[in-house]
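Below is a slice of the complex: some chains, not all, each in place.
Note that the chains are named A and B in the order they appear, and that numbering of residues resets to 1 at the start of each chain.
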Amino acid sequence: MDSRRAESFSDGVFAVAITVLVFSLLTVADKTSTLTVAGQPGHPGLVHYWPAYLAYVVSFLTIGIMWLNHHTMFSQVTNVDRPVLVLNLLLLMGVVVIPFPTALVADHLTGKASAGAQANVAAVTYGLVMMAISIAYASVWIYLASHQEALGARRRVHRPRLSTFRFTLGNAGYVAGTLIALVSAVAALVIFGLLAVYYMIEHLPSEAVESDAAVEASGATGRS
Amino acid sequence: MDSRRAESFSDGVFAVAITVLVFSLLTVADKTSTLTVAGQPGHPGLVHYWPAYLAYVVSFLTIGIMWLNHHTMFSQVTNVDRPVLVLNLLLLMGVVVIPFPTALVADHLTGKASAGAQANVAAVTYGLVMMAISIAYASVWIYLASHQEALGARRRVHRPRLSTFRFTLGNAGYVAGTLIALVSAVAALVIFGLLAVYYMIEHLPSEAVESDAAVEASGATGRS
């Protein structure tokens, strides 16, 4: 199967999953609306639900960066075989789950429950989902890197050690975040957000070089 | 109409339907959140809702494998006519329904209701939806196979008997699962999951051969 087809379906799933994150915010709209109807004078305002907004931003950046790196990963091959597709499906199964721990964190950090064990359970669940996705990501990556010839690699994977280092560092970050979630849910959420920013920035130099090269190549061959 | 256009729309529907499955999990987030607010000390935790997670995994794999096989099916023709599009629409009407029996199974297997008739009704509904989708799938397949010339077949369908055998076996599996659902909802759900894994693995050999051939062909013609 043409790898672009698999990417196209994955793009669709990423696009829907990233948009489903807004349902945590729609829940906030429902809650504030219900309170209005009940006519309680001292009900909490929109600011009260800050964990929902923080969780939205962290999860949006995380899925967004995953989408970017997913493309970089699949753009290295022209074809995909059945094992790649199945591994990719497991990866997507993790990505689609993300709105669930996001909602858990948004719900359980709000109000008086924030000091309790509920918030920690929610943040640990968030971390476990991220670790599962990291493992699925690494599986797809390792399979693609070790079957380059069969899958029609567009360019040889350079600096595999750096990639391995990145994956290991990212995974270590999620493990650390999950452990910290046992103590502080908010601190864990901030770490998960910083990991997304790390993945966003860290790839910048190599990507810039590659895209410049791609521009030149497209200029030379007339293929954009 | 170009068959790629029909595939593109189908891809979109598959991508959205597979992502809608997360709403069963968002319901779990809502339930645990409401209980927290109510301040009940002995309320059930996230583990209590294991049927929702099991149902999510089974339905995700099922829709995912359906998407893979849908592509294999439509990649055999270059054009589609009105009857194919209408049959495909009926197939998609079944695929989009899947989150409904998934939510039923997730809801009705949880808690004290698990021993009751409600769980069996939910699992039977799941099985009936799967049987309807299998029939729609077979209809599209039979129409495509019997109109290969008119639809600009890319390659002759080989081993039609094996395909028929697969369809029959899959259908028989769903019938058996639905009957077992009358006795045990959990056992039925496990069978539906195994059927998805069966469809995932069983196609591996022939697909691998075809994709190798495709790589060679693309290498020869320069078309990826």
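The criterion applied here is as follows: contacts are C-beta pairs under 8 Å (C-beta built on N, C-alpha and C of every residue); 3 or more make two chains touch, one makes a residue touch a chain.
None of the values given here were measured: they were computed from a predicted structure.
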Whole-complex copies, counting every chain including the 2 in place: 4
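By our rule, only the chains that are shown with their structure count from here on.
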Note which residues of subunit B are touching subunit A in the complex, please. 8, 11-12, 14-16, 18-19, 21-23, 25-26, 28-30, 32-33, 36-37, 45-46, 56-57, 60-61, 64-65, 67-68, 71, 75, 200, 203-204, 207-208, 211-212, 214-215, 218-219, 224
Write out the stretch or stretches of subunit A touching subunit B in their complex. 1-2, 5, 8-9, 12-13, 15-17, 20, 23, 27, 78-83, 85-86, 89, 92-93, 96-97, 99-100, 103-104, 107-108, 111, 113, 118, 121, 125, 150-152
